[in-house]
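Provided herewith is a single structure, encoded as structure tokens, for subsequent inquiry.
What you see is the complex with one protein chain gone and the rest in place.
Then we have chain A:
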Amino acid sequence: MASDPNSTDHPSDVSEPIPNPSHTEEERLASISLEEPEGNHVAVSRLLSNGSSLPADFHAEDEIEVVEEELLGEGSSSHGGGGWREISEQDGEAVPCSPSSSGYAGERGSSGPSSGIEEVDDGVNLQDDWVPRKRHDDEDDASVSWRKRKKHFFILSHSGKPIYSRYGDEHKLAGFSATLQAIISFVENGGDRVKFVRAGKHQVVFLVKGPIYLVCISCTEEPYEALKGQLELIYGQMLLILTKSVNRCFEKNPKFDMSPLLGGTDAVFSSLIHAFSWNPATFLHAYTCLPLAYSTRQAAGAILQDVADSGVLFAILMCKHKVVSLVGAQKASLHPDDMLLLANFILSSESFRTSESFSPICLPRYNPMAFLYAYVHYLDEDTYLTLLTTSSDAFYHLKECRLRIQGVLVKSNVLVEVQRSMLDGGLHVEDLPVDSSRRSRSVSPYSSQENNISGSLRPHMGLGGPAGLWHFIYRSIYLDQYVSSEFSSPINNSAQQKRLYRAYQKLFASMHDKGTGPHKTQYRRDEDYVLLCWITQDFELYAAFDPLADKVSAIKTCNRVCQWVRDLENEIFLLGASPFSW
């Protein structure tokens, strides 16, 4: 538009480092300028002027092309598990860094190595081997690679100051951030509030939380409700670190720069964002338990209850993202979203692993205004105990509690059982009892006694269940808990898992439509799956079948899944001592 193609300066207001406060929203809106061709020239010439190297943008573009190929599924097998590493090496060797970006990525200490290429298929389980990614600080809104990222998340202040960006350096995105602010404010000045904008495959979703604006720009084709829910969780994660009292800073000074307050928490946000593509808890608003024999979980619950009675608000024993047991003090209840955010915070912060910690955190659904104090200690590689209290000087008391708990857990073999369960995994669709008359005996692989029959009957991994059943998620409404089957063939790489996850997400959004839902039943068939969903007062079932599956047998199979889950509920759910039951 107004930009001069010959100019070597940045051609638009978009990249102005600081939004000009004297600009009205209209002026800012008017100044949004497209610099597709020119912008690239500028980026290139800037890089070239810094050295004779190839422009990084071009390589970045190559990277993204590679990723998209892999996503289509062709590349996944040949690239195997090394997908991102190969690219990452390429990243390091083939692209000489411009001075502005050299070494910068490395400074993000705990972030660890990664290509940062989104949606890359590394051929391994989505949730286990993920490493936080570097954020491509050399990118900004003029970079082709930045524009092609599949899913951006931004947090900014109501004055347009950047607080967080998933990709690129926030400071370089000040102009872009100001543009987002201008859009939101412009609509707000008209007495309205913008929810989303749709353009081709892209969707821009806005969420306003007082002085904090959150924006997602995505071409993942997730439904609006899903993306909005993700922004809510990102906001929740921010509150978990800062509490809502941060709003006061904006009351005192609207131009308050909040980004330093979140310094060093990149990994927390990127791990949460990663969870949006594998963890059903992010859209189901329910948590999941590690399958355990009823008595084992009872034993863990009993000792947690003991300490809860001694002034601990919540005592939570978890293994990775799965709950082993949890108890709360009287009348205190823990929202599944808070559990998700807390677990994400602990699991993504390296420091918790190395020593026992005592850290202020806020549970946004419990009380967004106040800090609680979390004592966190890893009992083994994956299992960690979290004790929450309102008192800031309870460290030694909680340490004692932990020692007692640890003693009991070791003595009663709980930790061993937990590890065994981790190795065994959860429900496998192949194990779905064939005949309902035999179901009462099919039982649990999780009971303490050896169950050779069920073990030997299990067919080879990769056959899928009866009637073409590939996967299911069962959510118990009263318990706020869900159980999902292990992935089996053909859903055996992360690209396929993510696709199925997104299909579930869509199904969930459709079933829980704000205006008309929740619906009772849904059958949906496309080239990828047959999906079935039931919602009753007690549970929700989501099941995925082979797209050629026969409707009649699929329905029968769903009924069997429900029966199976009910038969196993003592092992797969946390019952009874739950703080939610009242």
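One rule holds for everything that comes next: contacts are C-beta pairs under 8 Å (C-beta built on N, C-alpha and C of every residue); 3 or more make two chains touch, one makes a residue touch a chain; residues count from 1.
Criterion: contacts and distances are computed from a predicted model.
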{"item": "Chain not displayed: protein name in its UniProt record (\"Vacuolar fusion protein Ccz1 protein\", \"non-specific serine/threonine protein kinase\", \"GINS subunit domain-containing protein\" or \"tRNA-splicing endonuclease subunit Sen15 domain-containing protein\")", "value": "\"Vacuolar fusion protein Ccz1 protein\""}
{"item": "Residue of A:195, A:255, A:353 or A:411 in touch with the missing chain, whole complex considered", "value": "A:195"}
{"item": "Chain A residues that touch the omitted chain in the full complex", "value": "1-2, 24, 26, 29-30, 32-34, 36, 141, 147, 179, 182-183, 186-187, 189-202, 204, 217, 219, 221, 224, 510, 513, 515-527, 551-552, 555"}
